[in-house]
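Worksheet for the structure shown next.
The complex appears here minus one protein chain, its other protein chains still in place.
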Amino acid sequence: MVSGGVLCAIGLVAVIGPWISPNEYLTADFNNILRSPAFADGHVFGTDDLGRDLFVRTMMGVQVTFAVAIVASIVSLVIGVLYGATAGFVGGRVDAVMMRLVDTLYAMPFIFFVILLLVVFERNFLLIFVAIGAINWLDMARIVRGQTLSLREREFVQAAQLLGVSTPKIILRHIAPNLIGVVIVYVTLTIPQAILIESFLSFLGLGVQEPQTSLGKLVNDGTDQMEGAAWLLLIPATLLAVILLCFNFLGDGMRDLFDSRRSE
Amino acid sequence: MLRYTLRRLLGAIPTLFLVIVLAFLLVHAAPGGPFDDERALPAEIEANIAAAYHLDEPLPLQFLRYLGGVVRGDFGPSYSYRDYTVSELIGRSFPVSLQLGVLAMLLAAVTGVSLGVVAALRPNTALDKIVMGVAMTGISIPVFVIAPLLVLLLAVQLQWLPASWTGSESSSRLLLPVISLALPQIAYIARLTRASLIEVLSSDFIRTARAQGLGTAAIVRYHALKPAMLPVLSYMGPAVAAVLTGSVVVEEIFGIPGLGQLFVRGSLNRDYTLVLGVVIFYAALIVLLNLIVDLLYGAIDPRIRRR
Partner (left out) sequence: MKTIRLLSVILVLLAGAALILQGCSGGGSDQEASRSGPPALNRALAAEPESLDPQKSRSTQAADVLRDIGEGLVTYTAAGELVPGTAASWEMSDDGLTYTFRLREDARWSNGDPVTAADFVFGLQRLVDPATAAFYAAELGNVVNAAAIVAGDKEPDELGVAATDEHTLVVSLERPTPYLLSLLTHPSTFPVHRGSVAQHGDAFARPGTLLSNGAYALADWEPGAVIDLQRNTHYWNDAETSIDHVRYHVVTQELAEFNRYRAGELHVTSTVPPENFEQIRADYAGELHVAPTLGVYYYGFNLTRPPFADNPELRQALSMAIDRKVLVERITGRGEAPAYSWVPPGVDNYEPVQLPYAGLSRQERNAIAQSLYRKAGYSKKKPLRFELRYNTLDTHQRIALAAQAMWRDVLGAEATIVNVEFQVLLDQMREREVTQLFRSSWFGDYNDANSFLAIMQSDSAANIPGYSNAEYDELLRSAGEQVDLARRRLYLEEAERVLLADHAVIPLYFYVSKHLVKPEVGGWQDNTLNYHYSQHLSLGAVEGDTRP
């Protein structure tokens, strides 16, 4: 739960920070290149090799990283839940075919397709979300399907069926809400994955593009400057590590919470 | 078991076909061709090149031509390595990646499980916290930060290990890449093992064994470890995929002539045949690996085998 608090704090600072800071993340100030952190000249985290303020850029990066991770997870969540719930609920041949498709897609070396996709479609921001979401929904679908299978036999579902409620409605109004527990746990665990994938794409030059930045990109850029300007690496990397750890702990905590609730 | 295996293998064929089609379309959809360069070529030369590589034919024809080759085991010539065929390139780089990947997985499995067991046997002690803390760094610091740091420290400053693949012929050049690759997996496996073992150790049949007077070591070895390993085993699939992903970064950093690096070069250079070849090869590999994992799973958990 501490993690939850930390994350919120980071998120808040990330959003407010750029507002109150006098610096812009875009402005390149060539007279102030590579200054190490100092309170005095207004550059709390120092500047990068183009003279841009690191504090603002890092906060920007946090915003983007959060955005990518959350949206990507939501994308994979929505697809995965709908797909898995439908397969699990309808069952029979439809289920078999749908799961077959999932198995097929599992076989594809996804990361390669992501790279190809990004190369093909000229790396726009939106595509990164879609690409990352596209990798993750398979697991979600499988888990959801399993849950749905067991939920299907519960009384309230059977009651709804007797009453003649249409299948899509049942899925949406009865099954889906009961999946929330499992889904939330899974989402908090896939967010770190999404963040790491984005930073890996940045490494290859395929991630978020200038002038925007993400934590992954900042860390990548910082690694190159490791020897001359260590703060360019240390600050974003520490922030990234903290965020990842928080999400992991959050996920663990959530899982304990929901598991204990269920097994009552 | 044999019939199951055969059925799975046959089922893999439509999968692979789908993979080929998708990849083919994607690669050809990318703007830019394999021979573009800033020094643009006179029209006749471009025409000559296009003809020599059948790039001027309509797409469906090119696809059929390619498919015909694949069935015969010929993946075509590479556009970015004009003296070699795709099969040769894959043949040369795959063993390198395999070596790297296998060693990394072994290291990760052995270290991860050991760490997890140690932590699980003394839960909530300082040792547990330390071990888990170390493991967590593997999860939260990306490979492309750890690897250059290690290189800087161990290769450049201390000069204990080679900084790159070609920097030395001895097997010490494997150390840094393998460690870099394994680190994140060690973390995950350690956590999984710890959680799973703790759960198993608190179950009934373990308490029975203890009541019968068996020591901890014996309990762990003969009773607890096997069921505790189940979640770890099912993580193996994603773990291999993660190592695959990570290998692209590691190969790039250390200059290792492996499959990941081949693929990235190929995509950026629009080397159609190379990219397709690698994608198909990997798909086939993953199908095979899934099969092996399922078989292993069945071997360990007799409940599944009976299905």
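Note that the chains take the letters A and B in the order they are written out, and that residue 1 is the start of every chain.
Here is the rule we use: a residue touches a chain if its C-beta (ideal position, glycine included) is under 8 Å from a C-beta of that chain, and two chains touch if they have at least 3 such contacts.
Computed from a predicted structure; not experimentally measured.
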Given the contact definition stated above, which residue among B:T5, B:T125 or B:T166 touches the chain not shown here? B:T166
Looking at the full complex, which residue from B:V70, B:L268 or B:A284 touches the chain that isn't shown here? B:L268
Which of B:V151, B:L201, B:I219 or B:I286 contacts the chain that the document leaves out: B:V151
On chain B, what residues meet the omitted chain? 30-33, 35-45, 48-49, 51-53, 80-84, 89, 92-93, 95-96, 98-99, 102-103, 106, 148, 151-152, 155-156, 159, 162-171, 174, 226, 252-258, 261-262, 265, 268-270, 296, 299-300
Going by the touch rule given at the top, which residues of chain A touch the chain that is not shown? 28, 30, 33, 49-50, 119, 122-123, 205, 209-210, 223-225, 227-228
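Throughout what follows, only the chains that are shown with their structure count from here on.
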Within their complex, chain B touches chain A through residues 12, 14-16, 18-19, 22-23, 26-27, 29-31, 136-137, 139-145, 148-149, 152, 238, 241, 244-245, 248-249, 252, 263-264, 267-268, 275, 278-279, 282-283, 286-287, 290
Within the complex, chain B is touched by chain A residues 103-104, 106-113, 115-117, 119-120, 122, 139, 192, 196-197, 199-200, 203-204, 216, 219-220, 223, 226-227, 233, 237, 240-242, 244-245, 248
